[in-house]
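Scroll down for the structure; my scribbles are underneath it.
The complex appears here minus one protein chain, its other protein chains still in place.
Here the chain labels run A, B and C in written order, and each chain numbers its own residues starting at 1.
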Amino acid sequence: MSGNSIGKLFTVTTFGESHGIAIGGIIDGCPPGMALSESDLQGDLDRRKPGTSRYTTARREDDEVQILSGVFEGKTTGTSIGLLIKNKDQRSQDYSDIKDRFRPGHADYTYQQKYGARDYRGGGRSSARETAIRVAAGGIAKKYLKEQFGIEIHGYMSQLGPIKIDKVDPAVTNTNPFFCPDADKLDALDSYMRDLKKSGDSIGAKVSVIASGVPLGLGEPVFDRLDADIASAMMGINAVKGVEIGDGFAVIEQKGSEHRDALTPQGFATNHAGGILGGISSGQDVIVHMALKPTSSISVPGKTIDVDGNEIDIITKGRHDPCVGIRAVPIAEAMLAITLMDHCLRHRAQNAQVHSQTPDIAGKAE
Amino acid sequence: MSGNSIGKLFTVTTFGESHGIAIGGIIDGCPPGMALSESDLQGDLDRRKPGTSRYTTARREDDEVQILSGVFEGKTTGTSIGLLIKNKDQRSQDYSDIKDRFRPGHADYTYQQKYGARDYRGGGRSSARETAIRVAAGGIAKKYLKEQFGIEIHGYMSQLGPIKIDKVDPAVTNTNPFFCPDADKLDALDSYMRDLKKSGDSIGAKVSVIASGVPLGLGEPVFDRLDADIASAMMGINAVKGVEIGDGFAVIEQKGSEHRDALTPQGFATNHAGGILGGISSGQDVIVHMALKPTSSISVPGKTIDVDGNEIDIITKGRHDPCVGIRAVPIAEAMLAITLMDHCLRHRAQNAQVHSQTPDIAGKAE
Amino acid sequence: MSGNSIGKLFTVTTFGESHGIAIGGIIDGCPPGMALSESDLQGDLDRRKPGTSRYTTARREDDEVQILSGVFEGKTTGTSIGLLIKNKDQRSQDYSDIKDRFRPGHADYTYQQKYGARDYRGGGRSSARETAIRVAAGGIAKKYLKEQFGIEIHGYMSQLGPIKIDKVDPAVTNTNPFFCPDADKLDALDSYMRDLKKSGDSIGAKVSVIASGVPLGLGEPVFDRLDADIASAMMGINAVKGVEIGDGFAVIEQKGSEHRDALTPQGFATNHAGGILGGISSGQDVIVHMALKPTSSISVPGKTIDVDGNEIDIITKGRHDPCVGIRAVPIAEAMLAITLMDHCLRHRAQNAQVHSQTPDIAGKAE
Partner (left out) sequence: MSGNSIGKLFTVTTFGESHGIAIGGIIDGCPPGMALSESDLQGDLDRRKPGTSRYTTARREDDEVQILSGVFEGKTTGTSIGLLIKNKDQRSQDYSDIKDRFRPGHADYTYQQKYGARDYRGGGRSSARETAIRVAAGGIAKKYLKEQFGIEIHGYMSQLGPIKIDKVDPAVTNTNPFFCPDADKLDALDSYMRDLKKSGDSIGAKVSVIASGVPLGLGEPVFDRLDADIASAMMGINAVKGVEIGDGFAVIEQKGSEHRDALTPQGFATNHAGGILGGISSGQDVIVHMALKPTSSISVPGKTIDVDGNEIDIITKGRHDPCVGIRAVPIAEAMLAITLMDHCLRHRAQNAQVHSQTPDIAGKAE
């Protein structure tokens, strides 16, 4: 049933299969008066798209987005924005051999059972290609968040298999194909990925996203909490199996005296909470981490069954990322932007004039 | 703005503050014809409620739930179910000293800034007391899931500070105040908690929930994915800072050949995925883990500010759990039940007759 | 399934049956900082409640509403507001004879078939008693709309059977049991109702509601149009069978040159549109009319069937309004208030700063 929309006031709805005619989406709720053109969105689409380096799939997808509505004379009109990306490189023949078999670790089996049939070409609707529209939608949100609220979002790859990133230098992140913010780890990554590719196997990754400049007060306290909505947005990215806010799973072994972030007249002393307290943004940086599983599309042989239930061997041929986590960086940024955008609009609906805020310490110092 | 509801077809809406007149909720979407009385819900409420052991707060809350509507002659009628729990033990005086100060690690500061005022008594709306209604709602869902689909849900504490649980014996879980499924760890837990209480500090915990008997095909593939909805439900529990499905953060260091669960004619060979592929349940057990932070309400002194921005020292007096994670077990079960219930109803809306399923291997063997 | 909620940002959810323990609701989305107490809501509840005149049912319902949460130290906190009205006068025995039969024109038959069972006492969930909570929720919305936006809402009975109201004097409306704004029609109404009561029959009515001071720009243009949402809110009132905005069904025979409201530098010259153009409020008065059917609970004998499908005669005994339309006036006001409140909050979410308005002519003159 319907489940292709996210957001309450800033609503993103998508359609499209990997090898269909086109993918697209409707962005509903962008306020009027913002300058917007395709070029504002293309940068992130290019960061996401495959074929940009030898570490990602060699598949070429010209993710050229077209804005079909909602923009007039260069500015948003406040009405729904239609986005379209035509599918080009659709070599369907590559996928004909998976028509009658279920690739392990993929959605082939669950789609087949849920729907009784599936568009098997390239994963159909379950393909990561669908996320291109999320990235475009996120681009709209990012622009608005920056211009109206001063929010900036920085995503990076924070671990690849055994290689952990120690240093986060945002200036480095987008200068390398790994979205790695630590220049000292680039050689290790390069060498690890080369070996991995030779082995025909794949590897998991950790991706982190930080939003700075987030206004205090985003998030509803019980169910539409900011952290709950972020968790949903991130877990909804293909291959994500875990989400953390702030210290995340490390809190299990922390003591209260250690974890709690002291408030001082100059601001919070630390940010173990990851910028969210009681489901509401505290004005500190919002910090999110997520774990992405290794793709199951590998050339290492595996066991599976065909659609008739017979045991078979499977080797995934074709062009696949040995680490799908890498390209998730712009997707994670987009999903955080979409979530924050929704909550910024919701927050605004509450009358600021009705109550007078106590002096805002957030952002003074950390 | 509105944010006190969860679920699309099985919708739970709650109200109430820790020290107000009552807390309550409306459960909308329970199908008609199910036998239901207060006693069906009281068991889980008693598991959640404080004051049941020396390791949890000594505060007594008689969480006696009352069903106000939606049940006629002992059966649900299909209309909305009103639930009410009166607040009894409301010693407001205990909290008068926190009226003008922000407890670090709590929602005091974010509530005050978001709303311009707050019900400071016992945390008001941000108090974990609100979760009693979630537990009652979860009880309704659990009963329906079990009777109509054969789904059973088992939650347990899987780590407390440094103490990791190795063995999961469901028969043990509810026999001890830790919801610990490993009888061999009870002494260590007892001794650890005793020392912790003396130190006046608190500790984090990990909680796990397993749903068995989950039908194949729950979850919408893009945004209303089953894993995304579970992540949201769990991250929305007070103190939760991380959520995992299946292998969770361990996937970062896994290889594809290791992670992917082979399909065999007898069923899946393993369950690294945690029962969800492409956002859709695979028919295997759904496995969820979460990390809960240590409470900030401790007697170890800390730094904070008052409502005028002055630096002050803070010591939380009163009755507080040294490990709030423990009592989260029934809450996590309830949130998983509510999420599965919503998706079971959504799944049913899709016409089973339109497509014919391929033979279902799930559940055959693992 | 779930369907007991209305509103997107200002959300009202209700529960309760006519003869259950209590009815209640959760009002989610009221901004913080508004002074609120039960007495603010009681006035409208008293206007709605039966037993206030000899023309309405003699049933006494002490519709005393209790605010259970969301208000602290006399002001709304921004969290969900729990409302409760206990049922008192529950003479169940009056209804025992309708247990096994379907009253024609009532929801007995459709409830029985939809749910397989029904709470037959007094109509159960389909009883107009449920609307008491809508009236209380509307009271909260009315207060906010008036204080923050200067919106005022005036409902009145505009036709009762053949008696049409010609003059609308708001000062008269609440001085008589008919909510009739025309003092010259009171005698005719009194005499008509007396005769009707003698005959044991009932009659339909027309109710009108006007909102003045409505800001320009409420309503989303395509599906969440202000007029569409008003139509839904009004058609959702028990017994309503038709809804009009502005000139309503009279437009069928109007010419374009007649219908269109000229804009002048001093404002709109007329208001055929009823204050809404393209789904968006124009700044003029919002004008809504609705038709309410005569109740089927009459002492005139009729034909129906019992639950086994046998033909039987039916006479409804007991205490029933000969014209249910009269008491719908405060309900219609409440539903308009709830709808406008939701759209005022939605409108605020759109950034006023982004665009600069052209000079606002609305309200200058009409």
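Structural remarks
Quick note on the criterion: a residue touches a chain if its C-beta (ideal position, glycine included) is under 8 Å from a C-beta of that chain, and two chains touch if they have at least 3 such contacts.
None of these values were measured; they are calculated from a predicted model.
Of the candidate positions C:Asp28, C:Asp261 or C:Glu333, contact with the hidden chain is made by C:Asp261. Residue A:Gly7 is the one among A:Gly7, A:Pro177 or A:Pro215 that touches the chain not shown. Screening A:Arg48, A:Arg101, A:Lys114 or A:Arg260 against the full complex identifies A:Lys114 as the residue touching the chain left out. Within chain C, the residues in touch with the undisplayed chain are 1-6, 12, 14, 102, 104-107, 109-117, 125-126, 130, 159-162, 201-206, 216-217, 219-225, 227-236, 238, 240-265, 269, 272-274, 277-283, 291-298, 300, 302-305, 307-311, 325, 346-347, 349-350, 354-362. Interface residues of chain A facing the missing partner chain: 1-5, 7-11, 13-17, 20-26, 28-29, 31-33, 66, 68-70, 72-73, 75, 77-82, 84, 114-119, 124-125, 345.
By the touch rule set out above, chain B reaches the unshown chain at residues 8-9, 31-34, 78-80, 148, 221-222, 345-346, 348-351, 353-355.
Quick note on the criterion: only the chains that are shown with their structure count from here on.
Residue numbering shows that chain A and chain C use the same positions for more than half of their mutual interface. Chain centres here are Cα averages; for chain A and chain B they lie 26 Å apart. Averaging Cα coordinates per chain places chain A and chain C 45 Å apart.
Across the assembly, chain B contributes 1-5, 14, 114-117, 125 as residues in contact with two or more other chains.
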